[in-house]
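This structure is in structure tokens; I'll ask about it shortly.
One chain of protein is taken out of this complex; the other chains stay put.
Chains here go by letter, A, B and C, matching the order in which they are written, and residues are numbered from 1 within each.
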Amino acid sequence: MSIDKLTGAKVAEHNSKDSCWVIVHGKAYDVTEFLPEHPGGQKIILKYAGKDATEEFDPIHPPDTLDKYLDKSKHLGEVDMATVEQEEKAFDPEENDRLERISRMPSLAACYNLMDFEAVARQVMKKTAWAYYSSGADDEITMRENHAAFHKIWFRPRILVDVEHIDMSTTMLGTKCSIPFYVTATALGKLGHPEGEVVLTKAAHQHNVVQMIPTLASCSFDEIVDAKQGDQVQWLQLYVNKDREITRKIVEHAEKRGCKGLFITVDAPQLGRREKDMRSKFSDPGSNVQGTGDDIDRSQGAARAISSFIDPALSWKDIPWFKSITRMPVVLKGVQCVEDVLRAVEAGCDGVVLSNHGGRQLDTSRSGIEVLAEVMPALRERGWEKRIEVFVDGGVRRATDIIKALCLGAKGVGIGRPFLFAMSAYGLEGVDRAMQLLKDEMEMNMRLIGAASVEELNPSLVDTRGLMGGHSGNAPYDTLGLGAYDPLEAPRFNEKPKL
Amino acid sequence: MSIDKLTGAKVAEHNSKDSCWVIVHGKAYDVTEFLPEHPGGQKIILKYAGKDATEEFDPIHPPDTLDKYLDKSKHLGEVDMATVEQEEKAFDPEENDRLERISRMPSLAACYNLMDFEAVARQVMKKTAWAYYSSGADDEITMRENHAAFHKIWFRPRILVDVEHIDMSTTMLGTKCSIPFYVTATALGKLGHPEGEVVLTKAAHQHNVVQMIPTLASCSFDEIVDAKQGDQVQWLQLYVNKDREITRKIVEHAEKRGCKGLFITVDAPQLGRREKDMRSKFSDPGSNVQGTGDDIDRSQGAARAISSFIDPALSWKDIPWFKSITRMPVVLKGVQCVEDVLRAVEAGCDGVVLSNHGGRQLDTSRSGIEVLAEVMPALRERGWEKRIEVFVDGGVRRATDIIKALCLGAKGVGIGRPFLFAMSAYGLEGVDRAMQLLKDEMEMNMRLIGAASVEELNPSLVDTRGLMGGHSGNAPYDTLGLGAYDPLEAPRFNEKPKL
Amino acid sequence: MSIDKLTGAKVAEHNSKDSCWVIVHGKAYDVTEFLPEHPGGQKIILKYAGKDATEEFDPIHPPDTLDKYLDKSKHLGEVDMATVEQEEKAFDPEENDRLERISRMPSLAACYNLMDFEAVARQVMKKTAWAYYSSGADDEITMRENHAAFHKIWFRPRILVDVEHIDMSTTMLGTKCSIPFYVTATALGKLGHPEGEVVLTKAAHQHNVVQMIPTLASCSFDEIVDAKQGDQVQWLQLYVNKDREITRKIVEHAEKRGCKGLFITVDAPQLGRREKDMRSKFSDPGSNVQGTGDDIDRSQGAARAISSFIDPALSWKDIPWFKSITRMPVVLKGVQCVEDVLRAVEAGCDGVVLSNHGGRQLDTSRSGIEVLAEVMPALRERGWEKRIEVFVDGGVRRATDIIKALCLGAKGVGIGRPFLFAMSAYGLEGVDRAMQLLKDEMEMNMRLIGAASVEELNPSLVDTRGLMGGHSGNAPYDTLGLGAYDPLEAPRFNEKPKL
Partner (left out) sequence: MSIDKLTGAKVAEHNSKDSCWVIVHGKAYDVTEFLPEHPGGQKIILKYAGKDATEEFDPIHPPDTLDKYLDKSKHLGEVDMATVEQEEKAFDPEENDRLERISRMPSLAACYNLMDFEAVARQVMKKTAWAYYSSGADDEITMRENHAAFHKIWFRPRILVDVEHIDMSTTMLGTKCSIPFYVTATALGKLGHPEGEVVLTKAAHQHNVVQMIPTLASCSFDEIVDAKQGDQVQWLQLYVNKDREITRKIVEHAEKRGCKGLFITVDAPQLGRREKDMRSKFSDPGSNVQGTGDDIDRSQGAARAISSFIDPALSWKDIPWFKSITRMPVVLKGVQCVEDVLRAVEAGCDGVVLSNHGGRQLDTSRSGIEVLAEVMPALRERGWEKRIEVFVDGGVRRATDIIKALCLGAKGVGIGRPFLFAMSAYGLEGVDRAMQLLKDEMEMNMRLIGAASVEELNPSLVDTRGLMGGHSGNAPYDTLGLGAYDPLEAPRFNEKPKL
């Protein structure tokens, strides 16, 4: 059989723009013609021309990518991997330090809250993976504001309420959940863990919460659905393709596979510039001061590379079409002001997610929780609060954050990054523990606020005056701006005594 | 006689789950059957199975605990301590450093204010004791806000008032006190000082202030009452037991022993998760990354271990019963919004303590002083301000804090942790000096605000606009969240010159 | 002649409580009977019993003190100083470092603003002198707020105003001044400079500004008046003595010597506890953990020592008497709310100084500039703004601060500490340069705000909305409280790799 296999040497001959072969999972592919179409730019492919690209390929592309996007004629067949020359990796002191830190990493039992996973992940994740997950738009002010905004809302707890039995279960889009959060969609799960998003699927099952399946997953959609157990519920997050037929197929397929909600992302007509991500990919070419043109424009980080298909022309006119192609509830993900929530009701949407995309898109856009405080009174005024389910995501780290959102009127909250960090550092056990910690916190904090069930959470239990001041005085600092500032100095003492 | 005594070797045989004996204060006890009932989990007991557990036992359990909770048949009698093998303590570099710091600790005279005791205690207390006393709920935002909130209230002093003679005495629940603070209830006094709460009893007597006796004291209730001198007044702080008969006995006994006030804690249906406390107990087991199950769930810190008896079903319906079993004034401790104060008046309570339990229960609950500013106008509007005495605790560190509370309408303030820290660092002399410092500050500051007596303190002397803004821009930072954040960086300079 | 002189040996015999002689400026005094009356406590005198006390005595006591307060019979006459044993000073590493810093101190020309003098003085002044000058009450929040408050007021400059000729002169209490500030009274000038307050007298003359003479000067009142030149104007700051006859004599003498204003300090019925000052005096006695009683109570810093004569019973009833004993304008110094300003008008006072005593008395009392914004609208509403002159002191460091105060309606501002720091670091030249810098800034900033003369400064030129928020979110931090706080930690990585 191995007679039929290609040799490493043979593949290695096709190492240029003119003829470019690459190996992925033991098979060779001719990507010469595909080069100019590659959303991530041709440069990154050419780096692996004639070589094995599996390691770089995997986290960014679902396994069915090559089947879908590369004509069968370009599938060159198996490679005898024994004949492929192993590239010796250059010694990388940063990577070395990381491996050393992994050898000393704290045990899972030392994590007591969701921030702890992030602190550990920051030390043990690969630099580029950490940068992709942790980065936000521009100065990351909105990203930090998302959590900080919860600290502007304070509790007004009630005492002497019988809180022996706490029922934190609720219903979202008709699905009963054990606790009012869901696992929101986040891209490229394999950057953090070799198994990718299915880890989250398993944890969601263990804790009876809904998982939202991302369009830009590292696993294929079907892999994630296949990982579902029992009557576990999943939703579909959708980036709308310029080619609507592709979108139609995705939606119909998701409905057929049992998805119970369609979350159309509306805050990302173009995926964000995230400088931490961009910088993490960058290795300084040295004397290339000129550095204009091609070199510069392509190092845009993972986000830009994977999203070129998204349709920036998507508009309100498209909503009826979505409602026509599916019976799943249609939810707009990424609504950011009350005007658009009212319009969503009028357009017949079943829900909205108040979200700024985890602070990854438009900097100094407001937090979902702040928008919620603007939205709910307007809905109640019109008697519309039952016509639409309102969700919030962004910055949720504590059960108190969840409770605040529910007091203000949210049906549930989405949590993304914290589970990615738990997964990246500790795998399924990490995500399991993260969810369990939230449940422990939730039970205690509902007791302490004096509410025995989710229905009892209401606006009189919170003090939101802190949100009224807008953003006077409490925007997170711009670290870049402050870093570039040269503080004033007092007179300097001389180095030597005067004569 | 020593023939009758058990030998260390004999006890040491019973060192397992199947037969578990422990030595406490020179006597052996068979706790095998008690293991599953132990509120702190069986693990901690098994660590001492067959050994002397006195040192660990003492601060957490009042001396009458074994008599009360362990059947006499399990009391195995005296042990010949000479035959008990002394365990050699492993060298602990942190403990070593602590002892070295103690040898250099500042003299008491170098403490000029209540924060100074805390700064010294932090250096000289055992790590776990410090963690138990100093920890707060979740991100400790409320714990820090408690003191910070006083800084949002500013003085509007009056000049040219005759302040030669300052009378800072007042009356609380009918008791004349030399200054308007009381020693509020705090748990586990022996963690800080071998004599425990009686140290506070003695200091309270020296300064003619009331002491509130905690349910969860290290000393027994009677020990604390026995330490009382002259006509010294004490109050009882009560965690209500699920078994109301136990509660009835405690209350009746307290009244018989002369307690003059019953403070029912209403902000703690479940005792808080305090991560600093939990983390201090934790020693990383190393490679146990999985670490699920039993290992994790039990390391919940001292607070959870000692509080399992508290009844989370306690409700307004129980108040009439309390009033029926005692003639002591009934005060609700831990009220956190105006609605519940009004309800307390209607329920016939004699007082309320506006408190968030020292920031140890629900994080981002508001400070007592902020709630006071909400409560008093509502009481005055109804003409109810004489029907109930309003106390505040949490964050009081300066006489100016006391004065602010009294200006706003409080009858007195409770002070807890600062006296624990003074006691832990310097014993009775420390607490004595702490109280004297408060009196010195109080005399001066009443002069400076232009009030010769407590009656002259009134709302026109303070500017509370700083409280109106809610919590916009001045929530204490979440150190965990900020610690996990990876700041943006400017371009890095290369390590070597470019060629 | 030397036969008549006492010998050092003779004096040295009287070195105890029972017979205590001290040498001051080459003369011996028997202070045995005076010991219990010494305002600073007897301990500090006994330290010098039988020895030369001149160095310690000088900065704290005006030269006429011994003549005034010690009966002539106790003046023992001259001492043959050659026979007095020179005490060898113990090596003090801090003092050594200070002298080394002095040898390297920046030249005067390197000081570009008033903060620069403070930064230099902090490095070159004696520790205790620096502590006395720089310290404030309690947490020094008010002290820092004083300057910070100016930063809540922003300019609304006018353009295209002819500002070629800037006239910054004005009139205060009938005296023409070259610029609207005066040198306010500050105590113990010899701590900073051997010549004491007369340095300020000379600088005030050079710049044609008024000097306010302090009651607690190191120089005697007459020395300071004698240093006056030409038609230079001085005012008298008065601490009112319990013995009103003493006060009457002081006032009458001041008027006779030409003082043009009587500033009665009304914010200091008792002088403040300033912990930085107290701590600077303290040398830890070592093992004296008990340290109660006498040792502790006396180390109260300079402020308490020198102020025991001040009458805390001073009240509004005394104002008519003051007006009856002098024709000088009567000004209340230290008014802190609008109610008292209105009352001062009604009492016929000629002026008020809105001041919190440089943040040295009551902490979290409001800044003078904030009180000014409260006061002036109330005066204007009543048409009283011409009936009284309103001054402000505290925190003035920039000409912009002066301009803000004048825009809001102040007649002038007092500046104290900055000139002390300039004097302590650089002597008369320092104070001269400090005043010149203010004039340079003033000329420029009046041009830039578009006002050619002091009369053109008015409220429409400033935006004071920043003061409206009270103190929400912008109180200076309490460094002690934050220092004692133990921040939460993320999970610790193990020190060694796990096996």
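Throughout what follows, a contact is a pair of C-beta atoms (placed from the backbone, for glycine too) under 8 Å apart; a residue touches a chain by one contact, two chains touch by 3 or more.
Values in this document were obtained by computation on a predicted structure and should not be read as measured data.
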> If the hidden chain were put back, which of A:Gln211, A:Gln361, A:Ser424 or A:Asn445 would touch it?
Replying inline: A:Gln361
> Which residue from A:His205, A:Arg273, A:Arg387 or A:Arg465 sits in contact with the chain not drawn here?
Replying inline: A:Arg273
> In the whole complex, what residues of chain B lie against the chain that is missing from view?
Replying inline: 100-101, 103-106, 110-112, 115-116, 119-120, 123, 473-474, 490-498
> What residue numbers in chain A mark contact with the hidden partner chain?
Replying inline: 138-139, 141, 266-270, 272-273, 275, 278-279, 282, 284-292, 295-296, 299, 311-316, 318-319, 332, 334-337, 339-340, 361-366, 468-475, 478, 480-481, 483-492, 494, 498-499
>> Contact with the hidden chain only, please: which chain C residues?
In response: 106-110, 112-113, 115-116, 118-119, 122, 130, 134, 139-140, 144, 147-148, 150-164, 275-276, 279, 284, 286-287, 397-398, 400, 426, 429, 432-433, 440-441, 443-445, 447-449, 460, 463-469, 472-474, 479-480, 483-484
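Everything that follows uses one rule, which is that only the chains that are shown with their structure count from here on.
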>> Rounded to the nearest 5 degrees, how far is chain B rotated relative to chain C when their C-alpha atoms are superposed?
In response: 90
> chain A-chain B contact: same residues or different, taking over half shared as same?
Replying inline: different
>> Centroid from C-alpha atoms only, then distance chain A to chain B, rounded to Å. What do you get?
In response: 42
> Listing for chain B: what residues touch at least two other chains?
Replying inline: 139, 275, 279, 284, 286-287, 468-469, 472-474, 480, 483-484
